[in-house]
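The complex is shown incomplete by one protein chain, all other protein chains being positioned as in the whole.
Chains here go by letter, A, B and C, matching the order in which they are written, and residues are numbered from 1 within each.
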């Protein structure tokens, strides 16, 4: 009986618990033990799950508990495309991991058309990772006092917050009051990190100052005005992570020859579907499928998959003009990093290398900014391609060919 | 020079394009050629990406174009927990793939507390995959005629739609009118499939009938009232995929001993953060981090990662009662399947085996229904655990320990 | 000392309370007594307030408590305009009561342009007044039972609901579940009445049946899924009161000569402001100022001023075409009546006479339907006029001239 089997038997016997296995063996063996247990307890065979290439110790330290192995998602690549951004500058290949047939082809087609039009522009128009703790006070009179104190003592809060981080900078503290709840939305420049943990830790420290100096009492370090992983208008309006726009002008003849439709037909599809349809749906997303590209790029490059939620806060605009089609995608809250989190994993860091954006940028923050810009261009490509396909009535048949 | 290298050189020479490689070699070789090209063109080394276990041919047929390999995400497991559902019934282990440290531990802690309370109840309260094409008409007078025709001829649309599928059933066609745009929201029972492609293909067929029999002209097979991968209120209100709720009653002493806080403190955190905070944020998500659990379960089991967007449409309720804590999570639009899509991939199908829910259920639809119920219980566990941690002010320190 | 003064002194002495005055004198005298009290207690003189024309007894019975008199709002008229609707058919003058200078002129200008284009089409595409009580249950398992019972016993609920009304008909009962809360959205045809009270009373009766036959316990006869007087997406999506659209095609030369701009400029203003701007604002209203027209028409015709909230759920679409401008306004939830409520007041019933829509229609419901259609055309006129003014950059100067 292998070590893993022995350990699995001890769990089955109630002698150990799944999450304690890491204390009795290296993480590789602990994972094997868990797989063994699952194979005995269920009818599963976990061969593929066991076959992973990332480092078990580091993954267990940083990313996963009760590890049993890895999930594998097919990865493809789209591009190359010229991106002229605030940070991005040059030709980029965009790695995409997805299980949705036709997606990479769709983005690739869009990027190819954009490439023909000499590439896309992109800009990060706003940047800042947020954390918004909620405090309780005795009532509105006290709430006003707390808000006044915060407004007059932002320096003190900055000092506390920044004491916890070597890179992060506190940009603002925005107060919101509802009855006897005070929300303080802390906004940070987290450079090349997506920055959630950095923001949480820094805010926790600042919140202690608020508690020490005012009558406010911390209820939760996140009070949902951050807003993380929820579809919230505050992110649409004020942004979170990077607010980034990509746009392109595509000559009319290119639209006709390459996309087999007209600027007018694409504009109509966009207006009726992405603008009017989304309006009627009570939507915060006015786009065709930006989330598809965001999700696939996030999985490939080690971003947080749950933040696809706010990554979908995108508005697509299309205008048919005399000699060209103007197309843009504006993502209000794209939360990306090139350091920390899942970016260090084996396959993900290789994908960042394909982009030339692994690790910290020079100056700091420019790699994450460039990543946001390239993903925005990818989303733009996806919008163009799908809208053109809709306009040409090819969606279903494309899925029939590729998606089965 | 290997075949792959030769092919890569031909691409570099402009002789071939990336997406044409599959026509000149098997998909394994084509992927190698693309990796080689990327390694030459960028500074990337793609060793880890090349080390995948799924079948290259099938992946290229169904999931990915321009394949270069696979992304690997660490997978852990939480549970077991007793779920008493409409379809789920028994003890379940929940596989979760994520890069966010502390998440699996958090869900596991929550499930452990739920297990102590004899497990959770769960129910799918509504079910239906939707596709909502948008048609143009000449004006509101014609719109009314089209809507009338549709209401009187639903049988004809059903016949057309169902002619394209052996499993799917058309449940309803709901019309919405905005000016000279008519949206028809088709709702399908897609059994154990998530059902987007099935719904798209069936709707395309029905839309042709509408075009043939009325003056309406199809603009886009999706008019964004579906609403797929956008944060839209229509999904919050009317549901999409499965609307599923999980709830549990946890004895007061269990809360105190295991979660180190009180029912009252958890209720206060939920009210101020998840209800009042989300209200102030203009949010469609009234929960702490349901998207985290949804995303991790989706990645593990082969669901569509971009549908985490609407998977985050969840409301968490907490009520402190005399002798226990009542907790519930209601996910309005959880789109899951146990057949089709990414569920057939190697690691993902093994994860479904861990759940005992791979493939079609008996009767049809019950596996997907059970999967929705188990994920809802996982989300409930995540909410309980995080709310308790917030109440106990442990969030940051937990992240400091586990998240680095 | 007059009777009124004597009564006022008794209130000041603490012998009587303001709301008890109606028991000691006729309502006219009671109102005079209250004015006297206020004049003594504050520095107000209430001469204008005392000068009202409606019947004090009827107003006190039906509309107001602690009456002191009347507020007077200037009333103007716009039109006439040809409306070709489902119920409206002919030329209409639209009375509007407002304090916002330039509004009536703006609507009048728009109607004049529409008249030139042979009038507007209008249709009510959906109709139903709603009330959605919330019940508590023991948990999700019981919630499912209650929902099943409701679905199987809608006839019983209809019988109970309709027993309270001679006119109203129950159209549907739509269930929504969140944790241990069950919401039942009752939808009624309330004919020519706006119908809130009718719906409330009928639903109260039906709710008693639910309570008697199921374990559900009524928490509130309105659970906010109605949704009354709140800006809620459920009304945008599903409608409340009348969902009504008006549209018009205006010849290009008319746009140029009468509105001093082009179809293209109006379309651009609409797209950037009403569609893209509203999208970025996280709005449920995609229009320029539909609420202005709705509010003014509501005040003139005795509708509920607080329901302007959902009356503003409107989408304006503009499309520049080769030879004309297509313009539409779709109001999702316009709650109007021509019987009951404020429609019986003196000035308001006269305003309804101007429209030819006072009292019950023949067949029942057609007067309220026609009123909805005419208001929609008024809103369309306001949109056209303001968008044209914006396009021509005249907004501020128009306000400078007229609004001071």
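As a convention for this text, a residue touches a chain if its C-beta (ideal position, glycine included) is under 8 Å from a C-beta of that chain, and two chains touch if they have at least 3 such contacts.
Owing to the predicted nature of the structure, the values given are computational and were not obtained by experimental measurement.
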Consider the whole complex, including the chain that is not shown, and state which of A:31, A:315 or A:372 touches that chain. A:315
Which is it among B:4, B:97, B:170 or B:276 that touches the chain not included here? B:276
Which one touches the absent chain: C:8, C:67 or C:117? C:67
Identify the residues of chain B touching the omitted chain, counting contacts across the whole complex. 233, 236-237, 271, 275-276, 278-282, 284, 286, 315, 317, 319, 332
I need the residue numbers on chain A that touch the omitted chain, in ascending order. 84, 86, 121-123, 125, 139-141, 143-144, 147, 175-181, 233-234, 236-238, 243, 245-247, 249, 282, 315, 317, 319, 326, 328-330
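FYI, only the chains that are shown with their structure count from here on.
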Centroid comparison with chain B (C-alpha atoms), farthest chain: C
Residue-number overlap at the chain A/chain B interface, same or different (half cut): same
Going by residue number, chain A touches two or more other chains at 233, 236-237, 276, 278-282, 284, 286
